[in-house]
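For this view, one protein chain was removed and the others were kept in their places.
Chain nomenclature is as follows: A and B, assigned in order of appearance, with residue numbering initiated at 1 for each chain independently.
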Amino acid sequence: MSAIALNLQDVTSGYKASIVLRKLSMTVSGGEAVALLGKNGMGKSTLLKTIMGYLPKKSGTIQVNGLDITHAPSHQIARAGIAYAPQEHALFQDLSIRDNLRLGLPKVSVFDERFAEIEPIFPVFKSRLKQFAGTLSGGEQKMLLVARALMMRPSVILLDEITEGLQPSVIDRLAQALLWERNRRGTTLLLVEQHVPFALKVADRYAILKQGEIVDHGDAKDEGAAESIFGHLCV
Amino acid sequence: MVLALDVLTTAAILFIVTAGLMVIFGVMKIVNFAHGALLTMGAYASFVVTQLKLDPWVGLPLALVVGVAVGMLVEQVIVRPLYKRPLDAILATWGLGIVIGQLIVMAFGREVQFVETPLKGAISVAGIEYSAYRLLLVPIAAGLCLLLTALLSGTRFGVKTRAVIMNEDLARGLGIHSGRIRFITFSLGAALGSLAGALMTPLSSVEPNMGLAYLINAFMLVMVAGYSMVSLLATCLVFGACQVLVSTFVSPVLGGLTIAVLAAFTLRIRPQGFSHG
Partner (left out) sequence: MAKVTASPGNVGIGQRAADNRMRHIRGLLLVGGPAIALLIAGPFLFGTYLLNVLIQAFFFSIVAVTVDVLWGYTGYLTFGQSAFFGIGAYAAGLVFTHGGFSPSYVLLGLGVAIAVAAAVAAVLGWLSFYRGASPFFATVMSLVLPIVLSQLLLSGGEWTGSSSGLTGYETFDLSLQAWYGIAGAGLLIIATLAWFFVRSDGGRTLVAIRDNESRCQYLGIDTSLVKIVLLIVAAIVAGVAGFGYGAFSGVVAPELTGFVLGTQLIIWVALGGRGTLWGPVVGALLINVVTSYLSGSLPFAWQLILGAAFVAVIVLLPQGLVPLLARPFRRLAGAGAQPILVERAVQARSAQGASEPALQMNDVAKHFGSLKVLQGIDLYADAGELVGLIGPNGAGKTTLMRCMSDGAERSAGRVVLCGNDIKQLPPDRGVRFGLGRKFQNANIFDSLTVAECLRIAGTLIEQPSLFRRSNSLALPPYALEIVRATGLDRKLGTVAKDLSHGEQQALELAMVLALEPRIVLLDEPTAGLTKTERTQIGSVLASLAHRYRLCCLLVEHDLDFVAEIATRIVVLHHGRIVMQGSFDEVVNSELVKTIYAGTPQSAAGHGSANHGEPS
């Protein structure tokens, strides 16, 4: 059952004049979780933004579940089954938690049902649906992000440094939530991370990005994975 | 008593004129300085109806249609590229206002025009004769307020619109077609502006620059009122009352300045105006 969920072929993209991704190719099978690691400025966030259509592709193609989204506008890409949690400005601070969760859904009527599903994983939101998202703490906001993504019932989830700035207990919760989701629905995951232990825990495979190209990859559950990764990150 | 009626009707007029600007500013955070020209356009739509000897009430839907059409065009061509440059949007729409004004002059000439009023005569209220048309504007304003409030807070469209304005990229990433939302909002605002112009024709002279005076006041009111229709209604009442009082008891010239000056000081003391923080 592992059809290819995400397929990137020779994708080149960047900001205005500068090129960040160079002819990058990668495939993620359905139900797989891949961690993208690498130093800062190496193109990890850019890759996610390119997939989501925020950055124009100078060349190459991207397919999601066989559907070509290379030139599609962002909202269509989201509707094609990709849930994206950006690193910054990921929530509507002045809207309630409920509204933040609702906005990703195709129809308001499914809210209650889907919220009930994720409620056991994120119990903290149930009594605070009317609260403004901006008043939540950093960790709670990240949890809200993941909750929103889960409620969209996507086929692919893209996470950009979801663990940034979080304390270990919250990181743990998130890892569990993501593993739960994968078990439950076989969702494909692509996570950009700096927190290597978290990445290795959640992912099946990892890939290291350097100067916009994949320079190494491997099995996340390998014994020597962590060491090999750190080798790349420190040079 | 006349004073009270004056205050109510002035507030109603202010609200009707400002509603369109409010929809666009409050929701899109862009000040549509072409609002005055749209008003003028709507007024001239009424004039055309008069020329064609049709029922004056036809002027209203005509103004709406013209407003929507122009609004759609303007949004695509001018407003969309300037979404990230709000101060420039003020300028571009002001330029647009000039262009529309000149087109109107070229089409209709500079003279003041006469427009047939839909509701003539006066009504007796508490023993005083008062213009029927002016009084009609009060329930119209109230109805408009209700309609718009319901639209923005109650509907899914309203929430999506607010989301788009807070963070368009994020909204798009969640599957919201932001382009469509902005398009609809702007067209709605333009239509309201045009409608307001048509509604104003029985009360003021129809000439190419008529929208300008309304524009400045509308702009100041919008800045003070914040983001909700209800607060706009309240602001119109308060400031309208002040304007009437100053005009009646001090001088009409200073009365015309009241709103602008009062708004400036209000904003200085309380930057968020009358909105809830």
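Note that in this section a contact is a pair of C-beta atoms (placed from the backbone, for glycine too) under 8 Å apart; a residue touches a chain by one contact, two chains touch by 3 or more.
Being a predicted model, the structure only gives us computed values, none of them experimental.
Enquirer: Given the contact definition stated above, which residue among A:Gly60, A:Gly139 or A:Gly212 touches the chain not shown here?
Expert: The single option touching the absent chain is A:Gly139.
Enquirer: Mind pulling the chain B residues that touch the left-out chain?
Expert: 31, 77-78, 81-82, 85-88, 90-92, 94-96, 98-99, 102-103, 105-106, 216, 219-220, 223, 251, 253-254, 256-257, 260-261, 263-264, 267-268, 271
Simple rule for what comes next: only the chains that are shown with their structure count from here on.
Enquirer: Hey, which residues of chain B end up touching chain A in the complex?
Expert: Chain B residues touching chain A: 156, 159-160, 162-163, 166-167, 169-179.
Enquirer: In the complex, go through chain A and note every residue touching chain B.
Expert: 52, 54, 73-75, 78-79, 84, 86, 89-95, 99, 102-104, 106, 108, 148, 152
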